[in-house]
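The following block contains the structure, expressed as structure tokens.
Removed from the display is one protein chain of the complex; every other protein chain stays in position.
Up next, subunit A:
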């Protein structure tokens, strides 16, 4: 293991994060507050409790997941796309490091950032609604697992993308809709049976459901299934990353 290399990449990436920390923090705080004003306050007051939880509190896990997904994909895809774009990737390709070490460095830094932002989102939410977290360790576990999985996914997008447009297109056209339709703001049990079944094809449903379980002890789908599906996605991403490095896909001529 080239520990020095992992540490160097991680530190370098984190330094980039901290240099722009204000922008990074302001946006989740503002958007979370807006969601609470609109969904929690204006609309939520007209919605009955779900599973014995007020609507304002009910949407907290979904909101955090939403921010976690977007941030993980954005940070990780940008983190690797940028050196590719400006050409500094040559150094990573010529360094005595394995693909695994590259991934640990970049994905680790991206996941760290999105976990931080997830916790900030949680803190912001706590200002609006009283929160009680049933399984705090599971909550952190899910947070970390999702951050890592989607940072890996973002890493793949960053390598695949040939332009800034492509970098944006997957998060915008696929991830955001999936996140919104994934039960972030409602329980899929509230849907008509057909739509509930269709929703089960959406991986985000399992993330949100598992995460919500760690907060309230109740979930749309069994926690084991949530966990299994998330892990499955993680393994799939790892497989793709391994293939990318093996073939040099969009990295080496």
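Quick note on the criterion: a residue touches a chain if its C-beta (ideal position, glycine included) is under 8 Å from a C-beta of that chain, and two chains touch if they have at least 3 such contacts; residues count from 1.
Just so it is clear, contacts and distances are computed from a predicted model.
Visitor: Quick one: the chain not pictured, UniProt calls it what, "Acyl-CoA dehydrogenase family protein", "Sarcosine oxidase subunit beta", "ABC transporter ATP-binding protein" or "Lactate utilization protein"?
Guide: "ABC transporter ATP-binding protein"
Visitor: For the full complex, which residue in A:50, A:65, A:80 or A:97 touches the chain that was left out?
Guide: Selected residue, touching the omitted chain: A:97.
Visitor: Going by the contact rule already stated, which one of A:52, A:87 or A:193 would touch the omitted chain in the full complex?
Guide: Checking the options A:52, A:87 or A:193, the one contacting the hidden chain is A:87.
Visitor: Since one chain isn't shown, list which residues of subunit A touch it in the complete complex.
Guide: 2, 4-5, 7-9, 11-12, 15-16, 19, 83, 86-88, 90-98, 248, 252-253
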